[in-house]
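One chain of protein is taken out of this complex; the other chains stay put.
== chain A ==
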Amino acid sequence: MAIFLTKESKVLVQGMTGGEGMKHTRRMLAADTDVVGGVNPRKAGQTVDFDVPQCLKGLGGTPITVPVFGSVREGIEATGADVSVVFVPPAFAKAAVVEAADAGIGLAVVITEGIPVHDSVAFRAYAATKGTRMIGPNCPGLITPGQSNAGIIPADITKPGRIGLVSKSGTLTYQLMYELRDIGFSTCVGIGGDPVVGTTHIDCLAAFQDDPDTELIVLIGEIGGDAEERAAAYIRDHVTKPVVGYIAGFTAPEGKTMGHAGAIVSGSSGTAQAKKMALEAVGVRVGGTPTETARLVLDQLETERDVTHS
């Protein structure tokens, strides 16, 4: 299994014909994702050929042809798509998510960076009323290695395995995937670094807890807000699988936004130290560096095995 995304997932790409959309659709196809269509009202009826790297689907040099639909609804009707990946620019992101939710998409993955928070608040609430799960915005998306990749996470740095990963940061997701590439991952979810996101650490913890293929969960947080503290309380009450944590931003000064719109220490709240302490208080081992975090994961898996075998 996996969470939220499997090889059965049929993916539409809103903004596929734009620069980023083209680049990443090609990468998604190369990772075996079933991309069933793009959405662009001005290019409805056209098709786009993707020349996917030789080692994978396009073996033999045949390009993969993907149709463009005029709307998400048309795309769903024609293909049975259940996932949409959103690459449209910030000014149009709200309309794109509302359209996807209206069309009844199950999962909307919003990669777009720089969306005004009022828009995120509005489309998050709207998607919820329509039963659409939203991941992001300002996120790298999610990958179930070997099955499907919805977003911009590089697929070739890891393999399928037993670790579930949830992270606010894209590059730290990649770093940990790479460090733990020998073990592999069930699903890696980048939830995004904005102050308001659709899917939270807690949503992912709950899904990983229920996923029989996930043996251990890695949780990556950073300064700002109190999502990690709330995740800690959730772990205490609901998670029986081992969780290993990592928090970025110990050296961040108060009042400065560190890259992500949501990564800011204001007053005494949102500090990395507070988050680390909250996680450790509920038995989560927290690494001091990404490499140490990976080592803790390996230790933990060893321990589990010893316990099972004794």
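Here, contacts are C-beta pairs under 8 Å (C-beta built on N, C-alpha and C of every residue); 3 or more make two chains touch, one makes a residue touch a chain; residues count from 1.
What we mean here is this: contacts and distances are computed from a predicted model.
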In UniProt, out of "PTS fructose transporter subunit IIA", "HupE/UreJ family protein", "Acetyl-CoA acetyltransferase" or "Succinate--CoA ligase [ADP-forming] subunit beta", the chain dropped from the view is recorded as "Succinate--CoA ligase [ADP-forming] subunit beta"
May I ask which residue of A:F69, A:F87 or A:Y174 touches the chain that does not appear here?
A:Y174
Specify the residue from the set A:M1, A:A78, A:A95 or A:A125 that touches the hidden chain.
A:A125
Which of these, A:I223, A:V243, A:A278 or A:L301, touches the one chain of the complex that we don't see?
A:I223
Give me the chain A residues in contact with the hidden chain, please.
90-91, 114-118, 120-122, 124-126, 140, 152-154, 157, 167-175, 178, 193, 195-198, 220, 222-223, 225-227, 230, 246, 248-253, 256-264, 272, 288-292
